[in-house]
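Below is one structure; the comments refer to it alone.
With one protein chain withheld, the remaining protein chains of the complex are depicted in position.
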Amino acid sequence: MEDRKKTTIVLFSGDYDKAMAAYIIANGAAAYDHEVTIFHTFWGLNALRKDEPIQAKKNFMERMFGTMMPRGADKMGLSKMHFAGFGPKMIKDIIKKHNAVPLPDLIDMAQEMDIKLVACTMTMDLLGLQKEELLDGVEYAGVAAYLADAQDGNVNLFI
Amino acid sequence: MEDRKKTTIVLFSGDYDKAMAAYIIANGAAAYDHEVTIFHTFWGLNALRKDEPIQAKKNFMERMFGTMMPRGADKMGLSKMHFAGFGPKMIKDIIKKHNAVPLPDLIDMAQEMDIKLVACTMTMDLLGLQKEELLDGVEYAGVAAYLADAQDGNVNLFI
Partner (left out) sequence: MEDRKKTTIVLFSGDYDKAMAAYIIANGAAAYDHEVTIFHTFWGLNALRKDEPIQAKKNFMERMFGTMMPRGADKMGLSKMHFAGFGPKMIKDIIKKHNAVPLPDLIDMAQEMDIKLVACTMTMDLLGLQKEELLDGVEYAGVAAYLADAQDGNVNLFI
């Protein structure tokens, strides 16, 4: 473990394109034999949501958040919505046409390569997200666990 | 000093939620006994503004900037304004309800934990911000000082 390089990414953003960049770097690093962690916080948690509606006990505000936030990677928007009207659909068409890998598949690949996908428990609580709404195999932790990984990291990014 | 880990964050963003993430990581790192610096540049400087209007000699453009930019952490907006109409007020209500710490208190905590809060002098000049408008205890420096901290850093983030 000592000699493996480490890549630790905070995924804060809920944008499809930024999450793609995060997962492309993460998967590349895993292929390079790095020990890789993606710590999903704030809007980045949406990448980990299951795409079907999940029954969970929620108060009014949490239900509202749950309904309005994108349910899973495939439904996330672009960082440049105003960018001449390119919608996520157009980007996804282009990805398909170029045989590039769409975000949900990048996440599957990450899990297959044993990348540690962590959901920030503090922001889950704030946004009213519950464990049964997130993908299986996700770990749950707070900022202390992130720092424990990052402080020995070789590549640390905030995306 | 030699053996303490170092966390150095560039806070470029003027978004309430991104600044929260920056300060949560910074405070966590300080609790972990890291030596922590937050270098505030561009819109991130707004987090350091005092919330009352300050008399300062300014030209027309600087007065305009001064009036239009948020005066202090509590007045900053969200990175996802268009996100289904969630306003900063709603987020702040949720933070209060969950006993999470709002941004101005996170900044107070950072100062109590001796986190070095630096204001980028180059962008202060560009935006016409003056020292008397910023919180007491803030340090003033440029990119060279940032790099001197960051090059020995363990966790370097741009937020």
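For reference, chains read A and B in written order, and residue numbers begin at 1 within each chain.
What we mean here is this: contacts are C-beta pairs under 8 Å (C-beta built on N, C-alpha and C of every residue); 3 or more make two chains touch, one makes a residue touch a chain.
These numbers were taken from a predicted model, which means no experiment stands behind them.
Novice: Which chain A residues touch the hidden chain?
Specialist: Chain A touches the missing chain through residues 5, 7, 17-18, 21, 24-25, 28-29, 31-32, 34, 79-80, 82-84, 86, 90, 93-95, 97-98, 100, 154-159.
Novice: Across the whole complex, list the residues on chain B that are touched by the chain not included here.
Specialist: Where chain B meets the chain not shown: residues 10, 12, 14, 41-43, 61, 65, 68-69, 81, 122, 125-127, 143-144, 146-147, 150-153, 156-158.
Assume only the chains that are shown with their structure count from here on.
Novice: So the centre of each chain is just the mean of its C-alpha atoms; given that, what is the distance between chain A and chain B in Å?
Specialist: Chain centres of chain A and chain B, defined by C-alpha means, are spaced 25 Å apart.
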